[in-house]
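One chain of protein is taken out of this complex; the other chains stay put.
Our next item is subunit A:
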Amino acid sequence: MIKVKDLTRKYGDFVAVDNISFEVNEGEIVGFLGPNGAGKTTTLRVLTGFSPANSGNVEIAGYDIFENPIEVKKRIGYLPEFPPLYTDFSVKDYLSFVADIKGVESRKKKEYTEYAVEKCGLENVYKKTIMNLSKGYRQRVGIAQSLIHKPDILLLDEPTSGLDPIQIIEVRNLIKELRKEHTIMLSTHILPEVSATCSRVIIINNGKIIAKDTPENLSDKLTGAVMVKIKIANDIEKAKIAVSEMDVVKKIESNEDMLEVELKNKEDISKVIKNLVEAKADILSVVPSSASLEQVFHHLITREEIV
């Protein structure tokens, strides 16, 4: 759906996006993750046809963005970081205008508007002036605006920024729901967002892509090992000795009633448990923990050697 090759975008001498390449396939939700100022918005703006590029190719839905911007724009829905709303309009008037400029045919306009309104849950505020809507609703109007022409691709720039926790969950659920009908690429600097919604992550920092993978794989790659926390009810020292003799164990630590064991493979967890049972340890809980995205992210942007 989206093919980006060797894309570079400069502002004067400042290189905002530095020779990046990636692909997004149909039906995916791809998270574009990076700290503020990493080049996420710039990349999305190039993909929408808003911003030109200094070099590189961008192909969207089979069309070259620089040669055929109008065709590409017909197939893209875009939600900028701040929803582009005419606050003096009612939701109805606003969506009607957007449908017109997005090239929705008059006979399909009603059906498409109903689709966007229903998806985003705007029935109750449809006739209200946007000025009087809460931030959460404004964001939904922004999303409705991006899908009113039923585009193949949705580009969402920080779709949950500035919302309260309940609104964030609502918007995430909405995005997951939209996945059925659109290919989605969303940018964010909030990590849980990616693990909550995306099937794939592209991490960008200082204009360069530093990692591309699924959220789970990224965590595994970072640690290269599996951590298990085992809670023991009886003699912890005895249990520690029993486990530390095993050759699959890389490292072991104990504090109070908790054993923290670092293993080479996930499969070795069962061996450890067997050993503990033979040593008559009473196991209360076993919790495997892999590195959180937070750690991956921090790791990647401080030492850019992974992948």
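A few comments on the model shown:
Criterion: a residue touches a chain if its C-beta (ideal position, glycine included) is under 8 Å from a C-beta of that chain, and two chains touch if they have at least 3 such contacts; residues count from 1.
One rule holds for everything that comes next: contacts and distances are computed from a predicted model.
Missing from the rendering is one chain, named in UniProt as "ABC-2 type transporter transmembrane domain-containing protein" (options: "Integral membrane protein", "Peptide/nickel transport system permease protein", "ABC-2 type transporter transmembrane domain-containing protein" or "Glucose-1-phosphate adenylyltransferase, subunit"). When the missing chain is restored to the complex, the residue among A:6, A:67, A:100 or A:216 that touches it is A:100. Touching the omitted chain from subunit A are residues 11, 45, 48-52, 70-71, 73-74, 76, 78, 80, 82-89, 93, 97-98, 100-103, 145.
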